[in-house]
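Selected chains from the complex are presented in situ; the others are not included.
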Amino acid sequence: MQKTNSGNFFEDFKLGQKIAHATPRTLGQGDQALYTALYGSRFALQSSDAFAQTVGLPRAPLDDLLVFHTVFGKTVPDISLNAVANLGYADGKFFKHVFPGATVSAHSEIIGLKENSNKQTGVVYVRTDGLDEKAERILSYVRWVMVRKRDAAAQVGAPHIPELPDAVAPEDLRLPPHLNFDTLFEKTLSGSSHLWNDYEIGETIDHIDGVTIEEAEHMMATRLYQNTARVHFNQLSESKSRFGRRLIYGGHVISLARAISFNGLANAFTIAAINSGRHVNPIFAGDTVFAWSQVLDKWAFPHRRDLGALRLRLVATKNLPCASFPDRDEKGEYPQDVVLDFDYWAILPR
Amino acid sequence: MQKTNSGNFFEDFKLGQKIAHATPRTLGQGDQALYTALYGSRFALQSSDAFAQTVGLPRAPLDDLLVFHTVFGKTVPDISLNAVANLGYADGKFFKHVFPGATVSAHSEIIGLKENSNKQTGVVYVRTDGLDEKAERILSYVRWVMVRKRDAAAQVGAPHIPELPDAVAPEDLRLPPHLNFDTLFEKTLSGSSHLWNDYEIGETIDHIDGVTIEEAEHMMATRLYQNTARVHFNQLSESKSRFGRRLIYGGHVISLARAISFNGLANAFTIAAINSGRHVNPIFAGDTVFAWSQVLDKWAFPHRRDLGALRLRLVATKNLPCASFPDRDEKGEYPQDVVLDFDYWAILPR
């Protein structure tokens, strides 16, 4: 009897299939400490219990992306062990803050399948819910991923591509419970005086700083999330791959770019939604990451004077400072220095 | 007055000598978080408080090997600072789970001494007990190690080699208190449907995955255990050694191989005993570790329907996938790609 998991292939997935993923994970203060050491994140809400308490929370919540990557990691053994490429994210919603001591688990549903014309691969669309130990939803998102077929000759069902929104509608954004900036918020402590009111649609921000990635860092991060995708860990096999190198987990780049974006967006405390995201080029140890942001939209929560949301596009590059905001060309093609195009809603004090 | 510790030499040890080792260590959730980041361990019992509570424990225990390496680390300044080689382990028993917040310390007794014929070195056999803050035994094991003599001419006592069992008798295995799989165990969460009943004596499992080791990782791990063996840290001196490189701590390889063995042994939650262990070849940063296991024996705990033990042999290689189960030849010689041969009892739900 086969004891090991070699992962699912494209023809193994069925439309509507539900998967409960393995290995629930209790995240604690130690995980947040490692997250800080890996990215240097400085958002005051996640950094300080005392600060979090002044704005209504019981203590500092875990970084939203630490939670996101942990949920994502649980899906890898079932969804993407035989993936060729992680193609995109959509319709990601964060429902509440997660605090140290919570146990995170993940459930998924296959919501779309489309074989590629070469019959070698197909695209799997999956919606994943992250749950806490009370089985309450923490977050929910869709990703699609190109997965190899075990057998090119295998028959598969009719293609089904799900309808996915370009962005989460701001009316659908959920404010984390208890968060309240009406009172004691000290801008000095957060590192910036720029609040929601100070940002304009269309505005771009070069986050200036660059950070070089080491092999030990991205592997420790990816293991922290219990993400087992092989391309990140095995230099022996990757030395024979197209790139000859271990690939860095895309989520590592999202977190690094988000931490770099503190310089310019220090009050963008909480991620409320992931509208879309693409890892547009691979990135490797030794590369230096830079980032810039653009304000795509603004939303003032009704009945709240204290909080607003910004829709932000976070673009990360490798080995290219972002003073000139490197971007897609007219045909939508990305320069090879751009590695990430990530569209999200963040919540800021107004 | 000499303030620094240069370690004991072979002639410093006396048969029956007892040593209380320095630096008690409180292990917490942060240590477990680092352990996860270093090895990617995914055993549900250690990963999730909620899962641990469904099987009778107050919360997730620390990884057994994190505790073992911590106890081992305490012995290094007294036992093996002048070691040439760590030769083997035997008769290792784990008495109970250790939970975050426990303080671990170590006591040892010299149970055997044998000078080598070259008079330059000798073998020290030592039994070490790991204790918690209530002075209760957590674990106990024997290791033997080749230690340099300070002075080849020094007279030493008659050789004494202790009787050591080939393996811990299954009747002697101690079940961790409170562990109970009779009730709510969800196989989906653990990552495998294969329970004790599904494994057969003689069965071999290739754990498939390979993981490359970086210098920063093995040094951080070894320091986490407060293990001060010099060969792991000092490239300046090691550059002049036989290998020209920093050696990786053997325990790092055990933990990496154990984490890799999750893929095939996801329900082997708890280590009950270390029967024997040998680091048969050195391993260095840049090497990629693979592992395979063999079921050597099975034991059904009397009066328990829910739990059984498997005696497992865990073999790790460097830069060689294990699909063909690389092993000793007829003469008992290991190929140079094999780095670890580790024999242990694990506890599984039946």
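All chains are identified by letter, namely A and B, in their written order; residue positions are counted from 1 within each chain.
To be clear about the criterion, a residue touches a chain if its C-beta (ideal position, glycine included) is under 8 Å from a C-beta of that chain, and two chains touch if they have at least 3 such contacts.
The structure displayed is predicted, hence computed values, not measured ones.
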item	value
Full complex stoichiometry in copies [only 2 chains shown in place]	3
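We adopt the following convention: only the chains that are shown with their structure count from here on.
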item	value
Chain A onto chain B, rotation angle from CA fit, given as a multiple of 5 degrees	120
CA centroid of chain A to CA centroid of chain B, Å	36
Chain A residues within the chain B interface of the complex	1, 3-6, 20, 22-26, 28-31, 33-34, 77, 101, 103, 105, 133, 214-217, 219-224, 226, 228, 230, 233-237, 246
Residues of chain B touching chain A in the complex	28-34, 36-40, 42, 44, 47-51, 59-60, 188-192, 194, 198-199, 205-212, 214-217, 220, 263-266, 286, 288, 319, 321
